[in-house]
Each structure stands twice: as C-alpha cells, then as structure tokens.
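Only one protein chain is missing from this complex, and each of the others stays in its spot.
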Amino acid sequence: MELYTPILALMVLALGFAVFSVVVSSLTGPARYNRAKLDSYECGIEPTPQAHGGGRIPVKYYTVAMTFIIFDVEIMFLVPWAIYFDELALFGFLAMLLFLVNITIAYVYEFKRGGLDWD
Amino acid sequence: MISTAIDVLTAEGGGMPPLVEPGAAGSLALPLVLVIALPALGAAVLLLGGRRTDAWGHLLGTATVVGSFVCSLWLFLGILGRPEDERQITQSLWTWFSAGEWTVDLGLLYDPLSALFLLLITGVGALIHVYSIGYMEHDVRRRRFFAYLNLFVAAMLVLVLSSDYVGVFLGWEGVGLASYLLIGFWQHKPSAAAAAKKAFVINRVGDIGLSLGVGLIFFTFHTTSFDEVSALTSEASAGVMTAIGLLLLLAACGKSAQFPLQSWLLDAMEGPTPVSALIHAATMVTAGVYLIVRSQFVFEYTDAARTAVAVIGTITLLMGAWIGCAKDDIKKTLAGSTMSQIGYMVLAAGLGVAGYAYAIFHLVAHGAFKANMFLGAGSVMHGTNDDVDMRHYGALQKAMPVTFITFAMGYLAIIGFPGFSGFWSKDRIIETALAENLVLGLCALLGAGVTGFYMTRLMLMTFFGEKRWEDDVHPHESPKVMTIPLIVLAALSVFGGIMIAGDWIKKFLAPVTGEGEAHHLPVSPLVISLVVTVVVAIGVAVAWMLFGRREIPREAPTDVSPFTRAGRHDLYGDAINDVLVVGPSKQLTAGLATFDRAVVDGGAMGTASAIGGLSAVARRVQNGFVRSYALALLGGAALVLLALVAVSFA
Partner (left out) sequence: MTGFQAPNVEWLTLSPLLVVFLAAVVGVLVEAFVPRAQRYAVQVGLSLAAMVGTLVASLVVFARLSPTADEAELGRVVAAGAVAADGPAVFTWVLLSVLGLLSVMLFAERKVESGVLTFAGQAAALPGTEAEREASTRGLSHTEVFPLMLFAIGGMMLFPASNDLLTMFVALEVLSLPLYLLCGLARRRRLLSQEAAMKYFLLGAFSSGFFVYGLALVYGYAGSMGFAQIAAAVSADTGSRALLLGGIGLMSVGLLFKVGAAPFHAWTPDVYQGAPTAVTAFMAAATKVAAFGAMLRLFYVAFGGNRDDWLPMVWAVAILTMVVGSVLAISQTDVKRMLAYSSIAHAGFLLTGFLGIRSLDEVAPGGLTGVSAVLFYLTTYGFTTMAAFAVVSIVRDAGGETTHLARWQGLGKESPLVAGVFAFLLLAMAGIPLTSGFTGKWAVFAAATAAGAWPVVVVAVLMSAVAAYFYVRVIVLMFFAEPVGDGPSVAVPSALTTVVIAVGTLVTLVLGIVPGALIELLGNVGVFIR
C-alpha cells in the first residue's frame, strides 16, 4: 500500500488547491457581474441552447476532432521513444516506423475520402 | 464385488436381478439396424420427396413398416431357436462419444423384451398403416401423415432397441416429437393445436425426469449402457438407487400418462384415430412401462421407488376407470380406459420380479385389443360423419356388422371375459397384487369391476338400443382396407392369451426380468379367477341395468352426481396442473418480463417509435434506457463483488 501513499497525497493536495482557490477568490474578489461575465465561456461567442440544425453538431467537427486525437496519441508514444531512441536502436526504430505507417494509412483514408473537406 | 452386495437384496430374498450380458455381435440373422432403417427411410423419402410422392406415399409408408415387421418376425424366430442364455445380442453401430471414460456407444440390444416390443410395434403398426390408407383417403395431407407415422415407428424402435440410456433418450424425444406432430395433425382445429401443446409441455416434465435420471446414473456409475449399469447397481447406495428410480418413474408418468401427469392423454384424442390407436394406446404410452421393466436392475435395489411405482399405477388405474365411466366421447372413454390399463401394467411392474413378466404380457395383449377398439371407434366415426358422441350412436350393430363383431372381441378381451386375452393377463396381475399387497390387490379387483361397467356402457350406447343419429347420417360399413386390420386384431384379442400357456411368456422373459419366488395366496388361482369374473359380471350387470334397459337421452344430463361431474372434468387434472405448474410458471414469466420491460428493457417501445420516425422521442427514450441498462450493469457488478467478498470471508 505504501506505493499508493504519494498518489493519495497528490489527490489530497489537488483537492485542497481546488477548494482553496474557489473559496478564497469568492471571499476576497469583488463581485461585479455583467453580461459577459455571466457567459459560460468568456470568449465573446454566445453559447446557444441548440446548435445549428436541431441540437446536432455537424459530423465534420468530429472528424477533425478525432484526427486531432490521433496525432495527440501519436505524440504520447513518440516522446518516450525519442528519449530512449539510442537504447531502443533499430528494433525501436522499425517498430515506431510501423506505428507511424499505420497511423498514416488511416490519415490517407480520411484524406482521400474527403474527411478533411469542410464543405 | 457382487457377492458382497447380496445382503442388500430384495425383500423376497430371491435370486440376483439378472444382469444385461449380451452375447457377441453379428450373430443375428439380420442386421438389427434394418428394422429401424426401413421406417426411417420411409419417413425421409416422404418428407423430402414432397408432392412428387403424393401418389404412392401411403403405399411406401405401409410397405416399410410391413418390411420391418417381417424382419422382426425373422429375428424372433431366430432367437426362439437359441438356448435361453444366448438370447441377448448387441450390435453396436458407432461410438457416439468417446473421450476416455465418457463413452457412449450407440448400440442396439436384442433380447426377449425388445423382441416382444418389436413384434408389437411393427405388427400393430403395420396393421394401423394399412387401416390408415382407408381412413385418411380423403385427407389432402395423407402423405405427410404417413411420413410422421413412419417417423414415429422408427423412433419407437430406437427407444426399445437401444442398449444405452442415452439411446433410449434419443428415441424418447423422437416419439415425443412424432406424437406432438400427429396430435396436432389437424392443425385447422384450434383444439388440436392446444392439445398438442399440452402434450408437449406435460411430456417435458417427464423428460426432465429422464434427463436427470440418466444424468444421475451417469454421475453415479460413469456409464449409461445397460450392461455396465446392471453390473454396478448392486454396489450403489440405496438412497441413490431410490433417487434414480423415482426420476425414472417421473419419466414414465409423463410418457405413459400416469398420475399426476395424466391429463394430456385425454386431449391427445384430438389426433386422427389411427394415431390414437398406435401411439396413444398400443405403443408410445407403454414406453414408461418398458422403461421401468428395462430398468429392473435399478428398481430391484430400491423398495421405496418400487412401492411408489405400484401406488402410482394403482391410483391411475382407478382414476382412468372413473374417467372412463363419465365420458360420452367414445375416444375419450377409450383413453380413460387406456390410462387405467397402463395403470395395471405399472402396478404389475411395481410388484417387482413377480410382476414384470405380467406387466409385459398385459402390455402386449392390451396393445392388440385396445388398437382393435380404437380402430373400431375410428370405423364408427367414419360411418357417422366423424361424430364422437356416443349419445348420437345407438343400434349400430346392424349398420356396421364387421365393426361390431370385431369391437365386441376387443370388448370381451378388455373386461376379461374368460378365455379372451385380457382375462389371462389381467387375472395374473390381480392375483400377484393380492399376493403381494392386499390393498393394492383389492383396488385392482375393484378396477376390473369398473372396467366391466364402463366398457359395457360404451358397447350398449354405441351398438345397441334405439338409433339416435341425425337423419342426414347414414351409417355404413367401412371399406375392406379398414375392416381387415380389424379382423386380424380381433383374432389377436381372442387368442392373445396363448402366450401364457405353460407360463411361456414368463420363462421367455426370465433372462431379462429375472425369476423370483412369488408369494402364494392361501387360495387357489382358480378361486381368484372366479372372484374376478364375478366382480366383472357385476359391473356389466349394473351397466346393463342403467344403459341397456333405459332410453339414453341425446343430450348429456346435467343434474349428475359429483362423481360423474368430476369424471367428466378428467378428475380436475387440468385444474391441478394449472395451479401447480402452469400458473406459477406463467406468473414467473410475466413477472420477469415485466421487470425486463419496465426496469431494463423498453426496447420494443423505443423501437416502435423509432420506426415511426419520431426520432426526437426515440432519442430521449433511448438515452433513458441506456441509463437503466447501465444501472443494471452497475448493480450486477456490485452483486458480483459482494458474492466474491461473501464467499471469501465466509
């Protein structure tokens, strides 16, 4: 169980920080609301209760989002591999190459079938 | 190892129950499988051949069974010429399962017991096939009918020829299926479909008994073949043997319509009359008796189960007789009588070594005379526009002389008129029962008297008295193709008793059923026979007073005694089944289904609206249901964890 103690400590710390910052800011900060302040996202775009076309978000949004995730995950593997590149040597290189090729194939499919055309 | 078990033997202290010790394979005149293959082939050709075989299908169907009968006869003559200890022969077909100890050899066992069954099934079967050519002449689905009949004969032969309980199970399921198909043959009648369903459901209860019984045999002895089990039963504990015996009895109750699973047989009369004659009188319903006699090496080691067998048989023989007295439907009266007569056989089988041979004797004799009477009833119906109500008959003896004479032979046989086959067979059972247990014996004696009563009632209402049929009914004698089987069966009803001459059948069956010292009554058998005959005569006389001398109303009187009313309602067998079996299971299903719909399902509703195009509604509905599915999943996970923890710390 000792192995888990640091994790527990981290969780307590994170929770404490969250509670602390919310509580302290509400106690000490000035409470002057305006319309922009009350928006969910303070980025200038009004959130609409229903997206365009009856509560649906265009499917194209998802393809882009998923493409992003693929590259995201790819980075996750690439970074540790790059750190140990020397030790992993040729095996590591080939394995990573295979991985990249596979990801690229999926990307090629998406590209060729028009998954990246917005209109 | 066998000698150490001598002291747990039966109360009579007779010899060991005989083992099943078949001789070498291949020493028969014919391959046994031929007997089964002929009707099976017939069924296959008729079912697969389709309409092309319509023209000659019935002839092929009949020919295969006749061929099968010739083979059976040949085989029978073959073993008659052998010394007694060489009359058990097996022929193995193929190894169904083989994984070390788990071996099931599909083999066939030919011994005196199966020899008699073979003759009965193929002999009576062939006659009924011939009869059906005439009876079903105008039915557009005659070919299919013959296909099912052939299928039934093949399955029944598998049942009685198998050398292994698993093989028996195979045949057991097969005859059940064929019986189901044939009861519901006239599918346009809702009552026929309902009857088929009922027969199926109630037979499943019996089948559970057989599955569990065979399972327990396998679990105990690690084998299911008769020869190996019979060698091992002397070592098993009495408790296990009783459990096996009771499970096999449950199986027998289902198939042979014994109390408390009797109610389907009366409804099964919805099937065409040849079916009633073949399946629900002569052969299939006797499979339970076969199972018990075949398993004598089990029942000999459990007095408790054997007593249960005898008691069940006695109860059923009285119930069947009671029902037979109250029915106006000629086929249902005969069905009640079948139930009652099988009750006699089961009673005899429950009496142990002293009774097994007589059970089989009565079974064979009954097979002939009951088939005779059913076919006779069919002939009567044939001549009266398929009316089954005896109140609409009367005075048919002039219109249908052949039917009348042959039916009378069956009648005399079943009531036990001296000299006829039923006299000999029933007499022996009553005599043995009186010797073994006075109460059971007296019940059997009473049953004989009641049999005399209701069969006489049937005869009087059908063939004598005033004519009561409608003007547009013109009773006429049936064609030759139907009367000739009647004549043959009538002859067998008269002369069937010859089997007992010199105790032949007892000696012939001895290698299977064993020979034990029977108890002897203080009085001579002749006196018993006289008493039985007098009791029967009283029954006949009462029936004549009530039905022979008075006019019989066309409508059934309603102001009847509670006894009659109970009889008309099959002694409330349906009500009891409903309360005990059908009701609870329906409620369980309904409850579970409601739970499934209300709590975790609703898919059907979601589906319907989705198809309707109400996508918005469907989306909302769908979310809700997935949530409850997920809840169920979560609950399940909690239960699994709980179970693990509980077990681990228990």
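Order of writing sets the labels: A and B. Residues in every chain begin at 1.
As a convention for this text, a residue touches a chain if its C-beta (ideal position, glycine included) is under 8 Å from a C-beta of that chain, and two chains touch if they have at least 3 such contacts.
These numbers were taken from a predicted model, which means no experiment stands behind them.
Considering B:L170, B:A395 or B:V531, the position touching the chain not shown turns out to be B:L170 (whole complex).
Only one of B:L77, B:V439, B:I498 or B:L644 touches the chain withheld from this view, namely B:L644. For the chain missing from the display, the contacting residue among B:V33, B:A193 or B:L546 is B:A193, taking the whole complex into account. Where chain A meets the missing chain, the touching residues are 1, 3-4, 59, 84, 87-92, 102, 105-106, 108-109, 111-113. Residue positions on chain B in contact with the hidden chain: 50, 94-102, 166, 169-170, 173-174, 177, 180, 184, 187-188, 193, 196-197, 200-201, 204-205, 207-208, 211-212, 215, 218-219, 222, 588-590, 592-593, 596, 600-601, 603, 606-607, 610-611, 613, 615, 618, 622, 625-626, 629-630, 632-633, 635-637, 639-641, 643-645, 647-648, in rising order.
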